[in-house]
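Taken from a larger complex, these chains appear in their original positions, while the remainder are omitted.
Each chain carries a letter (A, B, C and D) given by its place in the written order, and its residues are counted from 1.
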């Protein structure tokens, strides 16, 4: 509800084109939609306008029925729909309601592509330290792809074999933004952060031995990075990294 | 040392224009410089080219003498120089060696501006939850300013009085990137993250009662933000936020 | 055992109406009851008088047999009986002993309603940030309902889509007390706390990505809330929230 | 900005009594006030209406100058003013600007009483486990007192000498709400919670040996209380307890 709309609405009231009760209603009516008989969810249809991406379904803690119903509601718009952390069983239920939905197995994501693809906005370098970090990286890739970004993946280039990374150095430096996915000690973030002049979004993963503490170790590494260009998202949160990268690359366009 | 330079160097060797020993030396000679009789520091003059910002001096743990000597060396180049977390005593020593250096008291930073100012690249909205968070916010402002970014500050607009924030909503939405500085519970990050389509760099601060645990509470809040566009830097690390914001806004320019 | 009773008892002794041994017994006899051949539990029948709610059965760590036996004993009084964190298997065993018991699936609670319903005492606004938080919210709802409170539920109104919350603002402000259930970063507590003048009971949930640390993140958020009217209960402890809300709303009555 | 006001405003616009620009301004104009040349604070004059208590000044992290200026601004209204965690030096500066301000030494609070005292609304039992917990308890007392509540203090009645507590049992049971302040292991919360039918607001304090971990131990104790009526605020946060207690006792009045 921007100032212009508000002004226009007030003008309509003044001109008698809009009744007070109607204006009241409009002022109160915001674009969200309750779901289910007992309103177990409130879909935020406004988010696409406000934040540049439609609401995304985070599956854990929701029943399959809830996911299916929310997915269906979101599919009724013409937007793309994304459900993250979805297992195969959930997908099988969703696809019965939304037959065009596909399942990105490595990323554990359900994707429904309804918007026509546009020219890619920017280039994201998606780097993972190890093979075991790939599921998280793939969640980032699927998200960024859905948000119309070009993504180049460079997997398994951890710092224990530095030459693997250095070999891809120029490729990484060409990107508008780097997504860095690493478990264990997460040192790759600092090394890459020291090599590039673009933002590095670091994603700690829960892969590792005991004192990784399910991702706490790489999280702390990344937060304390001696290279200054590194910011951090939640452990295993590939989705956030893909989303943030897209908000950054979209800066490369005139606004 | 880019591929082109390497190729050129090899061509010179082939043409006999450069002796093997000389080439060897060049291949080995990288632009860093040891400081002090006992080499207590290695200045990384190359960083400006590689990462877009000259090396910055983090003062804690360094003696005043070390800070002065490093500052002096960096000042010999024509780059801007920045020393963070500097107390007044350190500044007084630095300014004797670098008389043009100024002290940003609220930000606890020493600044030496040697590069001519250019047109500002992008617009950063710098938002703080409380008055007590201002020192950290100011460190971000000084850093971003030195990196040629326009910064608008909106301080003390925490979520306990939501209308204060909503009033500045459009101003925030106009920016290319938001820096969000908050202590206590840090909830402002999620609220702002839900209102904008640009990246939000969240800085937790160590301001708060007992279970803030010196900033752990807002750090966790920000990492778990239900709004997807939020990435996080270290507790009280205004410098990193200012730096990252600049790497993002510089994307708005053709590269 | 109030002062009046004690005085009365002493008067009876003085008057010879009560033998010393009998008085001794009465003074010692307090209304609790051992359960099981080996006294695995001591039912506190006195709690209803003292605290306003009969003893509640917390199921984890108890064998099904123990739950059934305790439930049966409590059912012999005419009080309502509540067992929390009960799975379906336990319910199936309980219902064989107490056929009127019902199972609240979303809340994972077994309920036996034996007291006649009275006029509702107060109004509780029960707000959840996400759909995934509903099981915890439902535990609060079932508890408060059993304690004779009116409850209005407003689910999935997290701060990432602030307008959903603001739309329900007046509804929330009408209540005598607010129960706020949120996982992830729990920022909703601070925002709601800043909008109302009644007490807010915040319940962190264990829903979230890695650094939620099974609810630690929203717990810290809520404890550090910059809005002053927020107090906090244990992670996922919907029962406590429902119970406390009822102790508060019952203040609205003359005592 | 209540619905009625909005309706009235729209009616005025319709009737031409209010110009669109004027209405726009009113809709945007919310009762907060920037403080200082550089707007280091935004006073939330609206909070008194919305939450029942004027904005309170939390002193740590603010310069003395900032506290004085904010205090002065708030004093210009006719509301009571409260500054918490204030040292004597800050008070000495404040009192020069607001001569009627008094200093509650034990509570470390600056108080300016400008509203005429009214009949006390409810009764708060303020219980502390030890003598060392008194400063935190006093912060609660000062806050509740300023909010027009009657407070009875019962200090140093920790569970190691249970009879001290049991002696005050009836006094505690008479109150509308209990504030419970305890450090070390905080067990008093559970014991008191088991004795009363009114809400217990528990405040952990940072008093204790090593593994108290500056209040973490009593915080966890209180969150895990086996007595159901206990909710918890931040470590050492007497202010929040006093404020919440007042929001509860004010329920005892007809609304």
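Here is the rule we go by: contacts are C-beta pairs under 8 Å (C-beta built on N, C-alpha and C of every residue); 3 or more make two chains touch, one makes a residue touch a chain.
Nothing here was measured: the structure is a model prediction, and the numbers come from that model.
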TODO: Of the identical chains, 4 are shown; go ahead and state how many the full complex includes.
DONE: 8
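The rule is simple: only the chains that are shown with their structure count from here on.
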Task: Fitted rotation between chain B and its twin chain D in degrees, CA, nearest 5 - done: 90
Open item on the list: Shared numbers divided by all numbers used: is that above or below half for chain A and chain C, i.e. same or different?
Closed with: different
TODO: Measure off the straight-line distance from the CA centroid of chain A to the CA centroid of chain C, and report it in whole Å.
DONE: 38
Open item on the list: So the centre of each chain is just the mean of its C-alpha atoms; given that, what is the distance between chain A and chain B in Å?
Closed with: 26
Open item on the list: Taking the mean of the C-alpha atoms as each chain's centre, how many Å separate chain B from chain C?
Closed with: 50
- [ ] Name the residues of chain C that each touch 2 or more other chains.
- [x] 130, 160-161, 194-195, 209, 211-212, 223-224, 227-228
TODO: Using the touch definition up top, name the residues of chain D that touch chain B in the complex.
DONE: 28, 30, 32, 38-42, 44, 46-47, 55, 58, 60-62, 66, 70, 204, 206, 214-216, 219, 234-237
Task: chain C residues touching chain D - in the complex, by the definition given at the top - done: 2-3, 47, 50-53, 56, 122, 170, 176-177, 194-199, 201, 219, 223-224, 227-235, 239-240, 243-244, 247-252, 255
- [ ] Within their complex, state which residues of chain D touch chain A.
- [x] 3, 6-7, 10-11, 13-14, 16, 20, 23-24, 27
